[in-house]
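My structure is below; once you've seen it, I'll send some questions.
Every protein chain of the complex appears in place save one, which is left out.
We just call them A and B in the order they show up, numbering each chain from 1.
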Amino acid sequence: MLWGIPPGLLLILGVLLVPLLPGAWRKAYMTILPLAGLWALAGAETGVFYTFTFFTYEIAPVRIDGLSLVFGYIFHIAAILSVVFAWHNNDTVEQMAGLAYAGSGIGAVFAGDLITLFIYWEAMATTSVFLIWARRSDSAFRAGMRYLIIQVGSGVLLLSGAILMAHQTGSVAFDKMTLGNLATWLILIAFGIKCAFPFFHNWLPDAYPEASVTGTVFLSAFTTKCAVYVLARGFPGTELLIYVGAAMAAFPLFYAAIENDLRRVLAYSLNNQLGFMVVGVGVGSALAINGVAAHAFAHILYKSLLFMAMGAVLYRVGTVKASELGGLHKSMPLTTIFCIIGAASISTPLFAGFIAKSLTLSAAAKDGYPVIWLILMFASAGVFLVSGVKIVYFAFFANDGGKRCKEAPLNMQIAMGLTAILCVVIGVYSPWLYSLLPNDVAYEPYTLSHVINQLQTLIFSALAFALLIRFKFYPPAVNSIYLDFDITYRKWLPVLYKWIVSLVSPGWKSMLQDLRNGLHRMVAYMFRHHGPEGILARTWPTGSMALWVALLLGGFLLIYYS
Amino acid sequence: MLLAHLPALVIVIPLICAPLCVLLRGKDWAFIVALLATWASFACSVLLTIQVMKVGTISYAMGGWAPPYGIEIRLDALNVFILLIVSGIGSVVAPYARNSLLLEHIEERAYMFYCAYLLCLCGLMGVAVTGDAFNLFVFLEISSLSSYVLIALGSDRRALTAAYQYLVMGTIGATFIVIAVGLLYQATGTLNMADIANRLPEAGYTNRTVIAAFAFMVIGAGLKIAIFPLHQWLPNAYTYAPNIVSAFLAATATKVSVYILLRFVFSVFGVEFSFVSLPTAIPLLVLAVLAMFLPSIVACFQTNVKRVLAYSSVAQIGYMVLGLGFVSVAGLTASILHLFNHALMKGALFLVLGAVFYRIGSCNIDRMAGLAKQMPWTMAAFVGGGLSLIGVPLTAGFISKWYLILAALEKGWWYIVVLIVVSSLIAVVYVFRVIEAAYFRDAPDDLVNVAEAPISLLAPAWILVFANFYFGVETSISVGIAERAAQSLMGAG
Partner (left out) sequence: MNGPKHTSASSSSGEKQSWLDDTQNIDKIFWGVIFLSVILMLLEPFYYKKPYFSFEGSFGFYGWFSFLACAGLVLVARSLGRVFERGEEYYDADRNSGEDNR
């Protein structure tokens, strides 16, 4: 560990220096900081460090083992790439929030107990919301507020679960748990909220598209993958998760297929990819956990790349609505190429996603879940369609929207280029990623049948897309909201509230009015000798206070003498 | 020799220095006298605390008249803890006075301010040290009367009305307390609190006089504490008082009133009488829970940040009463701990607002928009205090809530735990509203060039902010004393 500072905390503490440094120095510093963290981590030994006793509980702030290391590495890499992507940005708050957020995510991954985890968990929530607010629009502010409430709520559930757990077992250690009591359920739900389980997922497609150009790149990497990590750590082999994951892998695609805002399309397909990982956690075999880690690793890279490409488009064109884009390959040829690489990396042979996702699919198949496997196959083909082909086609090709702009800024090109290179290198040389995985499992992704089958999947998906477009069956992108589960709290709850108010308020008002009239009479009597009318009118609340005193005294005496 | 008289000195110093301020007149001289007096009192309190922690309860007979006939000063862990809070906050806030008074248009009356300030300090500490029930009432009146003056010094004209309301309500409360003391005297024939406690069982737990005394005492103290729904005097008083007064009173006055409640309910009447023979716990718990929620929700809708904090104080008092209502060592520990921690956080936040007011002449949330750019240190202090108010881990606020939750768990009351956690979420809302305005909105046009607050205002605020974080990590002092105080309170019954 670097200078004895735990991973994660290095970035969080390092953030404090950011506002003190001038322009270029600051950018260099912000890039070097996660690099230094990565370098320190590469030389780290496994084990538990800095343990101490807090009240009566063993706190383990840093636990380094195979599983936490993979996530630690990729989080550092994602932080570096996101920082490079944001070089052009001089917003101090956003810079600080981004690094602190990355640090919190890294810290959470290395947390060895539930209290430390909770602290980083809430730190992630509170730092990341600034990335959304940094867009500085009214809708971003409100989406951020909804996001914050849900994220902090997840932390509160986690804390409640941890306290219950501590009460029952006398320990706050964060290890494998079995569902069965309130404590573990609370913890699972807390994880599930961050992992965007169905019905808890709305914060994701709600908030990510509202964040700033650079903020979304940060956001896409940490929160949800951290949730996947804690699930893999806490609930491997929990069968329920297989079904939850399968549902997650499938349903967001329907939204992604018709959504107009391309960053929202990516957010929905991010949700779908999380489903794959959750299924892997649910299967829980050594192969499956390897699949989860590898998939998270690859997914962070290619999803960042796609969000970077869309961010570049948003930065240059000012919108990422499919209905307004098209033909950008002329103005932004490099971004187009990077975006195509990102799309290919989802599952094409020779790219990162292929060697990662196969692990999970094989694990589900090996453990004998045919229906789940079919759903994952469906999701696998579908996600290539919506977050690969659709994104690339509508943004860069399709009908020329007539938008002309400059190519993305140099730093964005560098960030996208680096990410693209990583995607390819990992995909071509599979042993490298596999050597990082927590379990020793021999797996060979490049068999003839596997490659051919995968190509069939992709090409026939593309064929479907081509036919649908050609014969105008593909629904045209329009500006609209597609109802999702958030209608419950964004629409029905306020309506219900208003309805209740409308029911109750007449009675309540007349009751208050009666009370007020009575008070007025009483006050007038009490203060008849205490001043002119004006003061009487002003001070009537004093009378109501006195009334409360009398009421309370009477109440207490009544209870006591009865 | 002098050490033996420390218990008397701690209140005599400010009492003598108060008229001295008026005699000296000059605002610099008065300031120096007040500063030295508060610091001297604080030093005495620290010495006394060390002494009490070492040798246990100290009893000091005023003028050499032995108790129960003479006036006794009696110091146990709870007394010195309250003494520490009051004199500690008093001495951190005092240096702040010099600058903050300038803009509140009371500099020409500064010596009056210092005099009232010292008297108030003297009264509050007197309540905390005395072992005599009637004497306690006298000190309470000293502190109350001087605090009416302090509030009325506010630059806003509404300060007068607020002070007047506070006067009426405070007098009702004090009257209730003196009625209770009178009834107790009637039933037991003594005014010494330890003596009353000894003789009460003889009078009998079903004695109607004693029950009436108890009810008057709970309501009277409750009014001074501002237990919901007896809180309505508080928001106006804190909002329109000069900022330094808000900081001082918010951090000390209600705390001393909570002490009175604790002392009488647990030590004088005893747990057996207060909670076993009378159903006191349930009404208190209900009021506490209501206090945790309703004023918090009100706080979310206020536009004046001082008012937000005032309503939040009412909510925080709910936590203290909640711990008290558990009637267990753990619950009392949490309550007493929160007395201390809340003094730290509210003191810090009100001092920050004082600095804000000093520069922009308002504490309105809209006027504070974008302020973080111009006053980064001030707003950073607000964030620090705010985090503690919410109860974020590593802050003092978290420690209180943690102990409160432990106490609830010990009783097996899950739903209370849920309520505590949910009500903390409301605190997130009202704190973040301010932070959002200060950090993310653009400043009003006329407030673009605002300078950072002067160091004399920032330093006291930051001392308290650091204290919030220090006592959020190093808990042995605060928790240690609070635990001992709680044990002695429960043991006394």
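Just so we're on the same page, a contact is a pair of C-beta atoms (placed from the backbone, for glycine too) under 8 Å apart; a residue touches a chain by one contact, two chains touch by 3 or more.
Please read all numbers here as calculations on a predicted model, not as lab measurements.
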{"item": "Omitted chain's touching partners, listed by label", "value": "A"}
{"item": "Among A:G153, A:G311, A:G382 or A:P445, residue touching the chain not depicted", "value": "A:G382"}
{"item": "Residue of A:L21, A:L240 or A:L483 touching the missing chain in the full complex", "value": "A:L483"}
{"item": "Residue touching the undisplayed chain, where the options are A:P19, A:P494 or A:G518", "value": "A:P494"}
{"item": "Contacting the left-out chain in the complete assembly, out of A:L10, A:I163 or A:L253", "value": "A:L253"}
{"item": "Contacts of chain A with the absent chain, listed as residue ranges", "value": "253-255, 257-258, 327, 329-330, 362, 365-366, 370, 373-374, 377-378, 381-382, 385-386, 397, 399-400, 402, 404, 448-449, 452-468, 470, 473-475, 478-484, 490-491, 494-495, 498, 501"}
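Quick note on the criterion: only the chains that are shown with their structure count from here on.
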{"item": "Residues of chain A touching chain B in the complex", "value": "55, 93, 115, 118-119, 122, 133, 136, 141, 148-149, 152-153, 156, 159-160, 163, 167, 538-539, 541-542, 544-546, 548-549, 552-553, 555-557, 559-561"}
{"item": "Contact footprint of chain A on chain B as seen in their complex", "value": "161, 164-165, 168-169, 172-173, 176, 208, 211-212, 214-216, 218-219, 222-223, 229-230, 232-233, 278-279, 283, 392-394, 402, 405, 409, 417-418, 421-422, 424-425, 428, 432, 436, 439-440"}
